[in-house]
Each structure stands twice: as C-alpha cells, then as structure tokens.
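Of the protein chains in this complex, one is absent; all others appear in place.
And then chain A:
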C-alpha cells in the first residue's frame, strides 16, 4: 500500500468482516456498529460505535480491526469511536438476525420509538422472543441481564432449552 492510493473498498470489506468478540457469529457489518471507513492523509480511519457505553468488547474490536487491516496490507490504521447517534438493535442486519437464530440466539424485536419512557407497573406481556431452537412461541425470561450487556437470558417452555436474547435498545 506504500505510495499508492488507499484501496478503500478493500478496507471497508476487511473492517466489515471483523467479528464481534461477544457474539462471534456476527461481523461488525451484521451488528451495525461500523460507522465509517475513510482514507485520511494515507491513513485508514475506521469509525465504530459501542453497543453500550461501557461495552468492554470495544477495546478488543479496535485491536482486531487494526490486526485485520494490517494483515490486509494497510500499514497506517486509526480506530475512532463515536457515541452519537447511539447504537440501536434495529441496526442488526437481516443477515445478522438469521445468523443469530442459526446459533441459538433470539434476535431483538423492533425497538420502541423515542419519547418518554412509560412506567410499567402491571404484569408483563407474556409474548417473549420465539425459541431460536424449536421455534415455539411459549418462552419465559430467566434473567433480564445476560452474560454480556446486550443480551438477556430466556428459556423455552416447550423444548426447555435456555437461550440468549439480544435486547431491544
């Protein structure tokens, strides 16, 4: 890459194919956290956004982006993070949702639109995510907080398998 123009299309593809450390079935493109890839003074500048502000995977993702781009021949790489606009689970691609189900993780449903957050005091709606293994609709929430900030833990009442559900944010 020395001396020549930066092959942005290649850089974009390589960056987009880096996988998420917590949901390794998903690429950054699938997850929707890759904001921008551009050339700036001979440097490849990759911009990502965290799923959650405290997401500890971001350091790994930045290191992996630098490693993958270096392996593809890009010598000078800078990884930037931006917070705004905040990531939404709506940004997970159709392909990403398909991969989640394939790996036994229930993808997020549509996100509630902006506005004041309603206070929910009554019984919660029974409809949860469908079981990614057997497809049954009857599932229950085991824990609202899973092993990573972006998932919750559910169980299928039909096949009894526990499964992770990517939260709607």
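By our rule, a contact is a pair of C-beta atoms (placed from the backbone, for glycine too) under 8 Å apart; a residue touches a chain by one contact, two chains touch by 3 or more; residues count from 1.
Rule of thumb we're sticking to: contacts and distances are computed from a predicted model.
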| field | Undepicted complex member, UniProt protein name, chosen from "FtsX-like permease family protein", "Methylamine utilisation protein MauE domain-containing protein", "Fumarate reductase/succinate dehydrogenase flavoprotein subunit" or "Ring-1,2-phenylacetyl-CoA epoxidase subunit PaaC" | value | "Ring-1,2-phenylacetyl-CoA epoxidase subunit PaaC"
| message | With the missing chain put back, one of A:8, A:147 or A:160 would touch it. Which one? | response | A:147
| remark: In the full complex, chain A touches the hidden chain through residues 17-19, 21, 24-25, 27, 47, 50, 52-56, 58-64, 66-68, 70, 79-87, 116-117, 119-121, 142-147, 149, 153, 167, 169
